[in-house]
Each structure stands twice: as structure tokens, then as C-alpha cells.
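Up next, subunit A:
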Amino acid sequence: MYQLAKVDKKFPGVHALKAVDFQIGRGEIVGLVGENGAGKSTLMKVIYGAYQPDGGQIIMDGKTVRFANPRAAMEQGIGMVFQEQSLIANLTVMENIFLGYEQQFVRFGVINWKAMATAASAQLAKVRLTIDPATVTSALSFAQRQLVELAKVLTLEERVQGNLVILLDEPTSVLAEDEVKLLFKLVRELTTRASFIFVSHRMDEVMELSDRIYVMKDGAVVDVVNRGEKTVEQIQHKMVGRNVDKEYYREHRQKPFDATKELVKLEGVSLPGRINDISLTLHAGEVLCLVGTEGSGREAILRTIYGMRTPLRGKVSLKGQEISRFSPRNAVERGVGYVPRERKVEGIVAGMTVYENMTLSQMGRHSSAGILRIAGERALARDWISKLSIKASSELADCGNLSGGNQQKVVLAKWRSGGSDIMLLDHPTRGLDIGAKEDVYDMIRDMSDAGVGIVLVADTLEEAIGLSHSIIVVKDGAIQKRFACEPGAKPSLFDLLHYMI
Partner candidate 1 sequence: MDLQRLKPHLPWITLLVLVAAVGIVDDTFLRPANLLSLAGDIVPLFIMALGLTFAIYIGGIDLSAQSMANLVTVVASVYLASFGAWVAVLCIAVGFGFGLLSGYITTRLLVPSFISTLAVGGVAFSLAQYLSGQRALNMDAAQRDAVFGWMIGKTGPIPHELFIAVGLLALTLFIERRTTLGRALKAVGAGEPAAAASGLNVARYKMLAFAISGALAAIAGLLFAVKLSGGAPTIANGFLLPAIVAVLVGGTPLTGGVGGVLNTAIGTLIVAVIRASMLYFDIQATQQQMIFGLVLIGAIALTIDRAKLRTVK
Partner candidate 2 sequence: MSTFIKDFIEQETVSRRNFLLASAAGVGSMALPMAFGQGAAFAAENPALAWSYRDRASAYWNAVVSGGENFVESLGKTKDDMTSLINEGSSEKSLADIKAFLAKNSGNCAIACDANDSPNARPVVEAVKAAGGYISTIWNKTDDLHPWDIGDNYVSHMTWSDEKPAEDTARILFAAMGNKGGVVHLGGIPANNPAVERLNGLKNALKDFPDIELLDAQPADWDTTKAAELMASFITRYGDKITGVHCANDNIAYGVLEALKAEGIEGMPIVAYDGNPEAVQMVMDGKLLCTVFTNPYWGGGVSLALAYHAAIGTFKPSEEPNEHREFYGPTVLVTKDDAAAFKAKYMDAIPTYDWSDFWGPSNGGIVYK
């Protein structure tokens, strides 16, 4: 029913889509995978009308169509569920659901709030969400927002005759395991009315949900796989064009850490907002993983170590010295590095060059009396660009124009080049493609070998298990359980889940 035929899209210097053929039938769930830069987002934008193709055709129910903008696509039944946080936080849930389509509730220029609330409740019921539609969105959890996002797209059901095509862009990235299950159940139920295009980096989820999977590489579709036809490894092979290392998480490189050298010690730390009595120790060379659901307090613990939050009670010691004044500056001086989850917001400064970003945390080292030695900075940046094979035209490239993986490498280089030996990694592989992920895993092992202590909040449980020396399960702001994770004796997913939920 929906089809792309030989669709082409070019940007200055980039051939983003090369004669892409794509089709989706009634009630189908189609997966779309590919590395970052393979052309997935361009393809999605063409589908939901944000981009217009330069060549080829979009065919719906046998007729060629052209969408001038996302709204035109919506009116044909094509909707997009965006990645997290695409709801407007200061509006109520119902306003978000009907944003741009308020007219149906307007009589003589007046919005009938009651009618809108009723209609919104009906939409929320579709996604099994029982919240007051007048709730301000900022009060919702991430998972709830994701469902509201879905409910919003499902309003197309009433507006559009015929079938819907709904794009789900990384819908699970902020969801906990059980929430993902709920979402999948919903999606399957909704196939009576809609077709879904499911985009995710989590290969297992794509395999589980999709009837068919389109594999993209370098702007072209390289394979179309029906359910059960191929294994994860085979698909990954297609995506990256080579075999993915069996030792994905580099377990073979895991060496015992130095238990005599304590880098970070938290004793009975409590924070405002439900974080209670946290005690943990990080040793040199140790990868310590914090595991828990969204909002369980993992991030707050990282931020406390980094000095961005001040505990109400308890002691934080870095390398044996108790911290009295909490500030990132203090922590950085003691060798702490922080790789934040919101890479584009907190990780890099878009608009500044690669070298400026790399030395941002250690300008003192590259200056005397406040005057920078720019030649030195640039040499250091060039060095790390080649060391981490960062794809940038030069150290003078604008960091904001790099791909996600390369941005992450710049962030890591920022701390490593400054000699940080306590690294706090918050979702370091989020949104990265497999190749970039592997690079990050290698770097984690490299750092561990060099005696760096790492506190990790991983993207998936598998990643946490695979990478860590120790795992601490956090739930509702309290530590539930500590696991040791020697290679060969690692806890199972089930072990962790048991304490998480």
C-alpha cells in the first residue's frame, strides 16, 4: 500500500539515498536497520514528508503522491513517533496530542476543553495509559511520554480514511524492559489499523517485532530479510560489511582490577529526591556498572561523584580525599571525567572546533598565565584524531557537524587526553552504530588496562553484563545488590531483572 520506487536524495557533497526501493503492506511491521550515516534518518524524513526526494516516486495505493511538508504526509495517514522528548513540556498532554489539529474542538473561535479532554482520553486508552489528559507533560515519566507520543500519532486513525503508516524512531531507547514489552504488545494489536516502520539500534528488538527488515548501508538498501531468515550476526554483517567480532563486548580483554587502589568511595550518601544511603567503592582498573530502571537514581549517583550535585548526608572521597566542596571543577582537578548522556547538550559544544572541544576541560594545561598555546592544542587534537580514528576533516572542523560516534570519541578524547583516571560514562554508546560502539568498547578496555576506574551506566543490560567487573543494581534510589562479574561467571539478565523491578 505504501511504496518508494527508486527514491534518490542528494545534499551538497552527499548522495544520501541511492535509488531506494521500499514497500510496506497493510498491517505489516517493517524493521529498518543500518549504521549511523547509512541513510535511515534521511529515508524516514522522506517518508514523513520533511524532505522531498530528488528522484523516484512515492506511491500510495497505486497513486503517485508528493508531500510538501510533514502535515501533508499526516493528512495521508503517515505519522512519526519521534525519539524521546519530542513533546512540548509546558503544554498539557491533550494539547500535545492535538497540537496543530485543535480546530476540531473550536466552536466560534473558542476551544472546548472538555471535548478535547474526552477525545484525548480516548486516544490515551488506545495506548493503555490512564492519566489525566490535563496533566502538564513535564510531570510525566519518559515511558509515559513515549506512549503519549504514540497516542498522538494514533489520532490519525480518526482523521484519515484507510490505512496508516506509523514510523517509530528508536521508541525503546528510554524504556525499561517491561515497558518495551508493553509497547510491542500495543504495536502488534494496532496492526489491525496501521502499518509500522520500526527503527532501532537494538537488533534483538527489531528481530523480535518486525515481519520484514530492510538493511541499509551507504544510502542504499543492501538486503531485505523476512522474519526468521537470518541471524543477528548475519544482519550485522550486512550492515557493517564485515563480520562482527564474536567477542562483542571484548570480554576476553577483561583483566582483574587492582583492588588495593580505591579511586572513588561513597559512604552513606543521600541526595534530595529519594536517593538514600548509597555506599560504593571504585578501584583502579575496575569497570563498575550501575544498573536500574530509568529514574532509579543511576544518573544522580554519577552526577554526585562529578560534583554536580551536593549530597545531604554521607561522604564522598576521591582517591582517599574527602570532598567538601562539590563542583565539577573540583572533580576534574582530581582526575574525574564525565561522558554525559545528552551528548549534544552536555558533551560537545557545537560551534566550537574539535581541538577547542578536546581541551575545554584542561585549558589550564595548555596555557600559561591564562594565555593559550594553540599550536600545542592542535597538535594534541591531531594526535587523538588519529589515535581514535575520528572522522573529521581536521582538528579545525566544527564539532557540531561530526556524526554521533565521532562526537562521542571527541568527548572521550577530551578526558583521556587530559589524563583523567576516573571516568563516569552515562550511556556512552547511546545512538551509536555498531562500528562506533565497538570502538567505544575497545576504549573502555584500553582505559581499564591503563588503571582507569570506570563507572558505567550502560545502554542495555547485555552491555552492562558484558563490560563490567562489578554490577550494582539500583532501585528507587537505593542499592539492591552487588554482583561480581568475572569472565565466565557473569550474572544472567534474569539475575539483574529480579532486583531491578
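On how the list was made: all candidates are chains of the complex that A comes from, given by their letters.
Note that a contact is a pair of C-beta atoms (placed from the backbone, for glycine too) under 8 Å apart; a residue touches a chain by one contact, two chains touch by 3 or more; residues count from 1.
Keep in mind that what you see is a predicted model, and the values were worked out from it rather than measured.
Undergrad: Of the candidates 1 or 2, report the single one touching subunit A in this complex.
TA: 1
Undergrad: Of all residues in subunit A, which touch candidate 1 in the complex?
TA: 306, 308, 327-329, 331-333, 338, 340, 342, 345-352, 356, 360-361, 363-364, 367, 370-372, 374, 414
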